[in-house]
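For this view, one protein chain was removed and the others were kept in their places.
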């Protein structure tokens, strides 16, 4: 029975295999290194910042004037500005995004959806500097017609435009989540004699809930991290207000504002943009993480 | 027998559908209005001169040549750095990395990186490339920063694309005695390429329109020349637009609008290409 | 691939015209251009620097970048040798002087033009007729933060409405100068106002807001004169002219627009001057500053002063005339005269002398 | 054809008490009759002039090769077909004589009378077992306050699931095994008290044990409901049904008592199909 | 057990020329022997002390309930099992007496001798038919320049596909029907000239016609190759194989000549399984 | 068969099949009993009753065949189930044949009753009792799939053969000695022959029981083992 069977043994793994794997592993490390570098830079500069400023001031002061004579380091005005614009943006993005997602997944033929989805996604692809321009040049004047008291810089206009920008994120991810709801669930509901709207509201949307929530949180994270629109159109004045008609400053806008004047390394101003960056990073990180977990859940669920 | 007669017209359904339709139509109308407005504002300025000229204090004489050239150079450089690393990284994670706890960490890590605000990358680039590596405000510093920024986009797209390659194909290749790399090169890469290309183009488009991190790592606002090397200073189209938007003179707003038309044309073209590639990919898969 | 796509797409809107020679003629031959000339610093001075760079480019193709990080930022880079030319809307400070000295950076200080810091309000603002320096101080001093928020708190006859302030960013020389001139201490002001390096933010802010008040360089006012109303300033010093004075070339040159008139400078690194293209550029700058100043909204130096400056540059005189930092109200001519008399600071005190 | 069905069912020599023949039938159940039914997807015709009578209270199996229109046919019986893009129907379907395609008929009301069970078990993932059972009533606003518990128990008992889930009614429906999930879906369909139950390959996603349970359940439901079941497992059709309809290319080829159809089909196309002559 | 197999195969009363018995066997094909084989996924043991001899040149079918370790078993035969995360093997598998788990054995070389065909037809979508056939050789860098055409034709002929595709070798493999795709995959596996062919439910994704073709192909391949086929269709196992192994809970319960196993199994667990007593 | 089929309907169908077969077999047994008792009692009415019973057994045959076909079509039976159904297909023929033989006996009875009695029929009745005992034994073996009982049945066939030969001989002697009895003697011989055939069918039944229970085909046993080695082409 021993016909000359070819040997199954080989002395060594081919060198090319080893080299390629090493190279690829190196590439994979880049992202880890990037995260580490972000944490490290933000962390080190923030630590330096807190060696000069009491963390309590940072957390409990209500004014943010690190560059001025009367220095205050309360992060809240920036956070407040950030949340205000983000909130306005989400007030636009969530209803529009969600309804658009329903329109695309439930009421559009595949052909229409084929054109609709990329068209809507174009809204997210428009460079933010363009949106900033639009907010400042087109939207604010329109708003001033309606509300004469609104400032040339305000939270409302960039918020609205940002909502337009984020809407596709919400729409697209929600649509994915809604479409991931098996057709059979809809049919099961329709087959029970339930109407279409009830089916969508009571069966489809709850089933897609975690995916939708993930999209909303991710959208919020985008809004929080968005820079140019608010830098151009929101004014650059940190203040603790919920009034959308007055100029405010967001965390990102502050960073850009300081960066536009080339800030000398080592100064408190320099450190202050890093500490704001760190706060921004933490906020978005938490949101991204929650969104990730939720989206994983809907993938598992369906 | 139960009656099957309809009792009333479902008003709720009609309203709901109208709302849904509105939710798609209104933003698209807004987009179109925006395009029309910007074009109306900027198209008058748009001519060959505008594209071929250098910036000027006189709005009507100003052009976007160095900004456009800078953008192209920057984006190409970015792609040159980001695509190989990102694709390699995606390949490693999907094809080599053992899918244990570590992979979960990387997964979260990359998802998170994709959501980190761009200004943070700016801060990172400023600290690491501009200062620590002393690359100053050069093209390469900008490109490296943007690379880090777009890498998660490409990695995610590539991984998704790699994941759509059925495991059965890998096993088929391995089952015929292929080594891992020959399997990856022969089977996975050709199949995943369109997805990778789509992701890369979208990343390209994103890099093209990005401005915040470049402000932080120091793109120039007024530049009289075209980049001639990786250490060259540079400006980019979005920065130029931002610069014009920031000028109190009306004529410059018009310039900004014209610049935006060019920028949008480029970005929308890139998006369209990405959609087309994705579409062909899907058609091939059916 | 990407670049082909990019060019193809970008070109779709444009007729494929042959490269026409515009203002950037000669740009197509970068090989002969030499190294970059980096200008940075004052954003106030930016229009002038850009104009100079642009005009110089027409004469001699070269690689010039102009950034506007603000005067302070500019000096930071200048003293660490990163840039060749720093624009400044105030004289160099002692600390910056020392930084330059530490790094071995010698420089020539060139006065470029005058600027008049302009305080502006919205044209619809009917109540502000003029402002005294004391009133400005009340508005802007650090203690005003969170306290002086109503027009009526500045002058009781004014309306009991919110006052919205716009001012230059803290990196700018404009800010430094304004605080020193108005508050008395450099870099001391309230923090709760819209502070931006981006002058458009300020112009737009005041243009569209009836309750706004802002200050910035004269050129920005001049460009937007129709949308803004400049406020006359009364410094309360009789010899600077009685009563409120509005900024203009005349009042500045006459020395009556005080304390907000100021000279603008460029600082040139001596080391960079060794490069012919830099030397040529600065020479061009000095020679054309007057003409271009007028064009971009600055107030040119008087011919006599200008000649003195050119002479100083030609003579390679290093160091600053203002070793003790910016002196509000000091007149440039006086300073130059003093310098002529050999009492220049800087070359002796800090900077290594250059022959 | 109708007459043949009934005649044969009665005339067969075997005692009707036999287990092998012993599927109960409820002669007075709701009957369905298709008359010249055509169905289309856009330009494509997928049902051609289908005329057949489904006996009330009986189980009718629909078999045929993949793509022959089985699913489409039963989806025409409760107007689910028309939900697809470009889907269209001509012809008549009469439910106890009433045309379900008449313009005055509300499809939602129709579907309450003609329930449906699908290939994959699909309990609503966001609901617990109890809510799943009640979902049909709750979502159509017909759930009377005090009756819920009774309906839940009755439906689950009817679906032979009560004993297995009585102690975990508040747990999510997705926590059940595949076969239990499918019975839950049947319970859900039964809760709205339909007259007819359509089942589209209800066992094809289940393992043999779960399949056996569902088949048993169909046995106990037969007689109380009119059941139409699509299956591509001929043995299953032979096991669970009184009548079997064989479709080919969108047309009805043969409808006959099940026991006859699988041992002695009349039409040579049926013979060819069930003996495996496809080529 | 081995002796029983061979003895029975010879001793059965029926003439060996009969079609019903007529699977050719190649007595000198490559044999495989598992000895005390255990396989694990992490902590979970999925194969328990499996010892069985697979006769060279014969078709051996592996049957058993879902999750009993059928796939795992055949994946242990060409070391595909170890590709899974946390997968581990102990015990011996001898290919013609040579231990394939010896540390010096290169799995890639092993797999060239022990080919595999999977459940879903999986031609490489980016390659045309010709390249698919050649892919194994190309990816292992063994494709000699002049031989390509000959190898393509030989492999496709062996997979009974040549006549159908000879005129469209440059067309994509995915353009073929499911059954043709599966035969293409078999051709691809044959191109690297293996001695053993492992098939994991090769027909479960195919329609009856395609299934019949593949079974026919297995008939013609039997004798030239040693074939191990996993199937959950007992009838299929009965149709295509010489020997059948029944697995339960990761252990081998019975290995016997196919004709005996399905009509008169020895082990009561086999009897219970094939007669449908699972509960 | 300790474990039950997962599909309880299948389980029920299989046991119904067995029960129906046993019932049919018992009907045939009754026919045999009645026919021989008619012979002994020269009871024409009873003989006619036997004839009438045959129709029922015939219907049993048709129905059981149909049941088997349906089970094969529905259930894809394997192993013992398959053997059982195949065997039932064969056994109905045997049992129907037994009924036919009983009918034949009854027909002979009618013929005999038309003539004067030819002899005492006690010994025939005894043989019939033996045949019935063995036949019923085989039915019981089938009902319980009792292999031991089945083997006994097969062995006891010799007893029947012995009884047959005794009776056949005795009748022959009578016929040779008295020509007048030839025609009636032939009828009696036929009856005895029929009983012997019934015994053969009982043996068949028992052989099939062993096949169902053990998967072992014991028919033509001697022959199979004789030839197995020599004829393996």
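Note that the chains take the letters A, B, C, D, E and F in the order they are written out, and that residue 1 is the start of every chain.
Methods note: a contact is a pair of C-beta atoms (placed from the backbone, for glycine too) under 8 Å apart; a residue touches a chain by one contact, two chains touch by 3 or more.
Note that this is a predicted model, so its numbers are computed, not measured.
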{"item": "Omitted-chain contact residue, chosen from F:83, F:108 or F:156", "value": "F:83"}
{"item": "Candidates F:11, F:43 or F:61 - the one touching the absent chain", "value": "F:61"}
{"item": "Touch list for chain D against the chain that is not drawn", "value": "10-11, 13, 15-17, 234-235, 262-265, 268, 270-272, 274-279"}
{"item": "Footprint left on chain E by the chain that the document does not show", "value": "13-15, 18-20, 208-209, 212, 215-216, 219, 234-235, 238-239, 259, 262-263"}
{"item": "Footprint left on chain F by the chain that the document does not show", "value": "55, 58-59, 61-62, 65-66, 68-69, 72-73, 76-78, 82-83, 86, 89-90, 93-94, 172, 175-177, 179-180, 182-183, 186, 189, 217, 219-220, 223-224, 226-227, 231"}
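Here is the rule we go by: only the chains that are shown with their structure count from here on.
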{"item": "Between chain D and its twin chain E, rotation from the CA superposition, multiple of 5 degrees", "value": "180"}
{"item": "Inter-chain pair with the most contacting C-beta pairs", "value": "A-B"}
{"item": "Chain A and chain B, separation of their C-alpha mean positions in angstrom", "value": "15"}
{"item": "Distance from the mean Cα position of chain C to that of chain A, given in whole angstrom", "value": "38"}
{"item": "Chain A: positions in contact with at least two other chains", "value": "136, 195, 260, 262"}
{"item": "Contacts with 2+ other chains: residues of chain B", "value": "179, 208, 218, 245-246, 270"}
